[in-house]
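The other protein chains are all here in position, but one chain of the complex has been omitted.
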Amino acid sequence: MSIFDFWRNKKKTKEEDKEQKEKKSQDSESLSFHHVLNNFDNCADFNKRTFTSNDGFALFFASLLNTEEFERDVIRSITKMDNHQLREYLAQEHFEEVTTNKDMILGIVAGSVGFFLEGKGYLIEMYGPEGRSIEESETETVITGPHDGFVESAGKNVSLIRKRVRSSHLKCEKMVVGEVSKSEVYFLYIKDIANDQIIEEMKRRVENIETDGVFEANTFVQILEDSPNSVFPQFQTTERPDVACSKLLAGKLILAVDSSPAVISAPSSFVEFFQSPDDYYNRWVIGSSIRLLRFVSFIITILFTALYVSATTFHYEIIPDQLLIPLAESRKAVPFPPIIEALLMEFTIELLREAGARLPTKVGQTIGIVGGIVIGQAAVAAGFTSDILIIAVATSAIASFVIPSYIMSGSIRLIRFGFIILAGILGNIGIVIGITVVAFHLATLTSINKPYLTPITPLILKDFKDVFLRAPYWAMTERPNQADVKNKIRTKVKE
Amino acid sequence: MNTKTNFSTIDFTILTYMLQSGITFFVLPRLMAENFGYNGWLAIPVISIVLLGQIILLGHVCKKMKRTSPLDRIDKVMPKVLRYPIYIFLAGTWAVLGCSVGANYFQIIQMMSFPNTPQYIFKGILAVIAFFILVSGFEGFVKGTTVFFFLTIWTLFSSFVVLKDFQFDQLTPFIFAGDTNFINGSFEVLKAFLGFELFIIFSSYIQKDINITKAITLGHLFTTVVYTFVTFIAFGFFSFQQLLDIEYPVIQMLDYVKVPFLERIDNLIFSFFLMKVVVTVTAYYWAAKEVLQQIFININESLLIFIIVTGNFLLGFMMETAREIETVVNIFSKLAFGISIVLPIFLLLIMKRSKNQTNEVKDHD
Partner (left out) sequence: MIKLSPYIVMFFILMLISGCGADEKVIEDLAFIQTKGYDIIAGEDLEDDGEEVMYRLTTSAPLVEPDREKPKISRVTTARLNKEGIQLNARTTERNIVSGQLRLLLYSKKVVENGLRPLLDVLERDPQIPARAKLAIVEGEVNPLMEREFDEHPRTTIYLDELLEKEARFNVIPEIKVYQFLRDLKDDGKDPTLPMIKLEEEGVAVNGLAFLKNDVYKTKLELDDSLIYFFLEKDVDQGDLNMSLPNPETGKNELVSFTSISTERDISVEKMEESFDVNIEVEMKGTILENIGDIDISDEEGQKEIEKLIEEYVTTKAEEIISFTQQSSVDPLGIGKKVRNSMSFKEWEELNWREEWPGVRVNVEVDIDIRDFGMSVRG
């Protein structure tokens, strides 16, 4: 993967190499209390604790620990022990003996407590920093269905998944990414369903990442993707454990990145970005209708304004006569050609959206009023735009928000501008040229080497049950083909 | 990791349909009326069935070749002096045919809404898109074709809207009556079905578990159904004499269609045919590239594609008027049809001979 080489080359300057080598030589030396202590100088939040009854030391970051548990379970008992008792106590299983400085330091920064006693080092995991409690995800809301969402702790996130999939086949492997940040990445998959090749490939890609730190799943996606330059995201991220579990059962791989409330599912297909858990919680007819609505809104987002531009610039003959005069009249006062007019309005809508996203909710409402009423009304009254364009732009903006994935919705809103420009220069044929290029690009995209536009291309008719429609559960007896699952049968219909 | 896409037979069925159906579709009803007279649409299924024989032969050859390149086989039995002219002829025919199909399409687009826009702009765009598709390889081409199929197939439903004005009286009970020219007409139909012959070149890229014969046959039958259906509707929608007078009956039919938001959807729907044209053009360019690669073995593949695409773009400057384009299309589709018959038979002969030779070698042992 060329992209990983790119990362590597950028990060590894010669100086850094040298520094790292020195550090390494020290780190791998035999365990030394002073060395460890020196490593944490200038860390105000670092704690060192001594005990009166014995010679042991405890080193830890109080901010990373579950302090209450630590006091109750460990400190209280240790303070009463003498050296001999403590030695036996530390030999217990939940204490891990470490022999190198590096391991000790890594353990402490990861939220363990390091003990030193008579030149030997031990670690006990006490990780439990304060974090957000489990709340509903704000970007992926549903009306019915579970309301818990992932939080910024990978451990909690994994527990949310394991709570739902109670099987020993749910495997969870840990990897560490980030030279400085040492973020944990958990690989979750279901053995006997997920395809080994996909897991291997994903591991290879994660191993190949050499960067200073990764804090967020969507950043991570962009490093792992097959085509990082594409506008379209190739891995789906979700903040909902129920979605993550359904992906697992479909044979997909879930990557939970520490400190990100989103998990990555791989491989993903284009149509998955249009699916919402609500489709599955509703009756299938309703779920299917809503999903169709979303695909229609996708088309509206991309083409509505472009068609307006195309019709007013080139193809006046396709406008129905009842609409023709009002349209021409409202265009009459506008000083720009349709393409500029449309781009201006689209730009304004994007401004509103961006401003609304950046501002606190209470101020955000003001933006709605200022934008919606003042600009909308005044722009038409001042002859800045035609009122029909306002309808087109507003409809396509609303339609773009129907798409459940915010990332995908952003991609689609962006390519819309391309379509508007093409329509303004070449009319309908320009729009079709745009569709041709985008469609071909989508067709050749892959998500960990699996086709992105599945099941449309390569065509797998069986998988269409869960694309534009959501078939009833009795009909969806097989897992989709994209993840190349080992076990295809999902439901066995009992006689 | 296996990065190859798993295609299924249906993908190649779609490819066949997309290769076969082209702009001839828009003139087909008139051609049928001109050459077969009243109820000329009936000739389409008849000729299609005759053509099926050739398609099965082609499929058989593809199967016999066991996914090896047909050109490698020719390389083995023919000396350079003999095979190079043949290769250049093949590549030339296919490349020019592809080019002329594109020119034909844009000539209609120009007539409909861009009478003052120079054609080279459209041809340039086509060249860029074709290059974009070709460099992504055969796999990308097939994947793209499937998507384009879905993006164009809905246009067929617009022909249901005109059914309200369909009159059985207009069909008349006469069959193939009037001024007829069966030979010319048959050729026009064959021209409309052309494109499947490229499977000979494609076969070495297709997975072994795919039944090529089945894929081409199904695709061909689907094309036949579409052609027959639309031509049938045109025969009932227009009166016979009217049909003879209309250059592009299907466009005219769509001109009459009105949907709630749009009037006269002919322009929009015809624009969507760009995708079919793109598929046809890239397929012919791909075939030309494959052949030329046998001559210029050491050349970079992308460079070769660039040369073909640019060459054809420049060639497009010589095809500007409707008459010129029609002449070129006629000549080169005749040649391509000839190739589609001769090439499979020739390959069959080669394979038979090489088989005999190996048998002889065995006998000596």
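For reference, chains read A and B in written order, and residue numbers begin at 1 within each chain.
Note that in this section a residue touches a chain if its C-beta (ideal position, glycine included) is under 8 Å from a C-beta of that chain, and two chains touch if they have at least 3 such contacts.
What you see is a predicted model; the values in this text were computed from it and never measured.
Asks: Touching the left-out chain: which of A:Arg205, A:Arg291, A:Arg413 or A:His441?
Replies: Answering carefully, the residue with contact to the hidden chain is A:His441.
Asks: For the chain that's not shown, point to the residue among B:Leu57, B:Met78 or B:Ile121 touching it.
Replies: B:Ile121
Asks: Looking beyond the chains shown, say which of B:Thr172, B:Ser186, B:Ser204 or B:Gln293 touches the absent one.
Replies: Here the residue in touch with the unshown chain is B:Thr172.
Asks: When the complex is taken as a whole, what residues of chain A touch the one chain not shown?
Replies: The missing chain touches chain A at positions 227, 229-230, 311-314, 316-317, 319, 321, 324-325, 327-329, 331-334, 337-338, 418, 421-422, 425-426, 430, 433, 437-438, 440-441, 444.
Asks: Considering the whole complex rather than only what is displayed, give the residues of chain B touching the chain that is not shown.
Replies: Within chain B, the residues touching the omitted chain are 38, 111-117, 121, 124-125, 128-129, 131-132, 135-137, 165, 169-170, 172-174, 177-178, 238-242, 245-246, 251-252, 255-256, 258, 263-264, 301-302.
In this section, only the chains that are shown with their structure count from here on.
Asks: Calculate how many whole Å lie between the centre of chain A and the centre of chain B, each centre taken as the average of the chain's C-alpha atoms.
Replies: Once rounded, the distance between the two centres reads 44 Å.
Asks: Report the residues of chain A in contact with chain B in the complex, numbered from low to high.
Replies: The contact residues of chain A facing chain B are 197, 200-201, 314-315, 317-321, 426-429, 431-433, 435-437, 439-440, 442-444, 446, 449, 451, 453, 456-461.
Asks: Can you check the complex and tell me which residues of chain B touch chain A?
Replies: Touching chain A from chain B are residues 1-3, 5-8, 10-11, 14, 109, 113-114, 122, 125, 129, 132-133, 136, 140, 142-144, 146-148, 150-151, 258, 260-265, 267-268, 271-272, 274-275, 278.
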